[in-house]
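The block underneath contains the structure these notes are about, expressed in structure tokens.
Left out: one protein chain. Kept in place: all the others.
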Amino acid sequence: MSDTPAQRETARAEAFSDGVFAIAITLLILDIKVPAEQALPAGTSLSDRWLLHALGRQWPGYVAYLMSFATILVMWVNHHRIFALLRKTDHAFLFWNGLLLMLISIVPFPTSLLATYFMTPAARVVAAVYAGHGVLIALAFQGVWQHLVRNEHLLMPGTKAEVAWLTAQYRFGPLMYLIAFGLAFLSAWASIGLCLAFAVFFSLQGFTQKG
Amino acid sequence: MSDTPAQRETARAEAFSDGVFAIAITLLILDIKVPAEQALPAGTSLSDRWLLHALGRQWPGYVAYLMSFATILVMWVNHHRIFALLRKTDHAFLFWNGLLLMLISIVPFPTSLLATYFMTPAARVVAAVYAGHGVLIALAFQGVWQHLVRNEHLLMPGTKAEVAWLTAQYRFGPLMYLIAFGLAFLSAWASIGLCLAFAVFFSLQGFTQKG
Amino acid sequence: MSDTPAQRETARAEAFSDGVFAIAITLLILDIKVPAEQALPAGTSLSDRWLLHALGRQWPGYVAYLMSFATILVMWVNHHRIFALLRKTDHAFLFWNGLLLMLISIVPFPTSLLATYFMTPAARVVAAVYAGHGVLIALAFQGVWQHLVRNEHLLMPGTKAEVAWLTAQYRFGPLMYLIAFGLAFLSAWASIGLCLAFAVFFSLQGFTQKG
Partner (left out) sequence: MSDTPAQRETARAEAFSDGVFAIAITLLILDIKVPAEQALPAGTSLSDRWLLHALGRQWPGYVAYLMSFATILVMWVNHHRIFALLRKTDHAFLFWNGLLLMLISIVPFPTSLLATYFMTPAARVVAAVYAGHGVLIALAFQGVWQHLVRNEHLLMPGTKAEVAWLTAQYRFGPLMYLIAFGLAFLSAWASIGLCLAFAVFFSLQGFTQKG
């Protein structure tokens, strides 16, 4: 049986979204820079020891990379779950989806900010930007999801139980990142530690769920 | 039923186009730079306040990003609509489509120019380049569309009404950006304000249309 | 009818190749740089005139961009034609195809070299590298094609006439770029002019062919 036009449109929106997710997640590595030889302090010679030290000093960049990679991957898995329930799309859905894709493709920027300024006196600003961006992503995701919940004709028939279960699952995302955002004003470490905990938690969550 | 070769060729051209759209839209973020520590004025210490201020000063970059993201997304939606009507492609269509893809993939350049020079005495040049690039995109899009309208055998049967409606819709694109281009010589703010209004208008337009 | 495993493998190799083509063609824009404010000569103030002049001085970059974009697009169209004839793939085919993809994804490097050094006394080196890279691409393309011609079981049945026609078409590619490569030692302008002529010729060729 050939696909219907509605299925084809949904498939194309899904493929485009996947492209943006795949590119954003792969671009993250561009922000991990090779230590510059020019950073070698005068009077020091280039050595194994210096390079190891220079690589070590970049640890906030590695943590930021891992955290953002996990976050985008988790968002992709959830996005994927939503599309699996979709019968057709409408303009408002495409608008919300576009907003979500924009926020996903922005992720390299707060990640890079974090890598550069986490170990400086400006740490709280970058923690607030990172966690605040997490709030925006969680809200856009809610926007996508709530639009579907309120417009059942966009969903496949017979998905009520799963929709209810996902609605419960997705409920706390914005609040969680809001707490991390608030914490940033007290302590950058606490705020980013919480964001990291979310990324780890959501990445591992799958193991306890039905396959 | 298996797809015919014509359908397969059309699908491949569509997938390639989607790839270019997805990459171009995701690369836009590379032009939003983390403020450089080196930009810290002598005698100032790195602080939350300095970083906030430095991030704030980059606002033309954020606006340019949003505007270009919206523009590429709207072009993708329209491109998608055209392909939904397509029965098969020919060489001239692929040529026009290639020209459109080239202009889409160039978007990060005028965007970056705008971000860098909008708040300088060279603002009019960058506004003219940005709006002028909008004219070129609108013309290439007309090229793609008019080629189809003039070669009805490339379109699905029974699409006359929709084709007429889209022809009316797409009529004003080049003129609109031409006005923004002309305005650039008087005022960069007016020109870019108009481009921004177009991006917002086209993004929201979908809500008033049939789903 | 479901696809056979052979069709599925071919489709996946095609999709992967398309991804590489789409990314390589879109990355080209990253080499067109926004003129740096730091390049402003001492004593000159930043103005519309200065920026226009600075943008104008970058013309070899624009030409190199257009030429490389057209070249990759033409290669994509030809790659696409080959895959349309393919019944199945084998390891040697995948090896040749991988080599071709590598050379395509390298294109941004000679393009960037050309943009940077064409107007300097080192022009002949960059012209030779650019044309020489064209020779390598044409040879890898021959490798892909000749492997298929020599292993007819990889091709769809009933494609003899088209295969013969394409073999004739593709015959001259390596020689053409070899001439441009040789010319580079005499004149960078002649060499790059010839490469540009090839790109324009192949781009427009489609119009005179059967759709």
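First chain written, first letter: the chains are A, B and C, and each begins at residue 1.
The working rule: a residue touches a chain if its C-beta (ideal position, glycine included) is under 8 Å from a C-beta of that chain, and two chains touch if they have at least 3 such contacts.
Nothing here was measured: the structure is a model prediction, and the numbers come from that model.
Shown chains touched by the hidden chain across the complete assembly: A, C. The hidden chain makes contact, of the residues C:59, C:109, C:172 or C:201, with C:109.
Against the chain not shown here, chain A presents residues 1, 14-15, 18-19, 21-23, 25-30, 32, 34, 37, 45-48, 50-52, 55, 66, 69, 73, 76-77, 80, 84, 203-204, 206-207, 209, 211.
The omitted chain makes contact with chain C at the following residues, 1-2, 5, 8-9, 12, 15-16, 19-20, 23-24, 27, 30, 90-92, 94-95, 98, 101-102, 105-106, 108-109, 112-113, 116-117, 120-122, 124-126, 129.
The criterion applied here is as follows: only the chains that are shown with their structure count from here on.
Taking each chain's centre as the average of its CA atoms, chain B and chain C sit 25 Å apart.
Averaging C-alpha coordinates per chain places the centre of chain A 35 Å away from that of chain C. Shown for chain C are the residues that touch two or more other chains, of which there are none.
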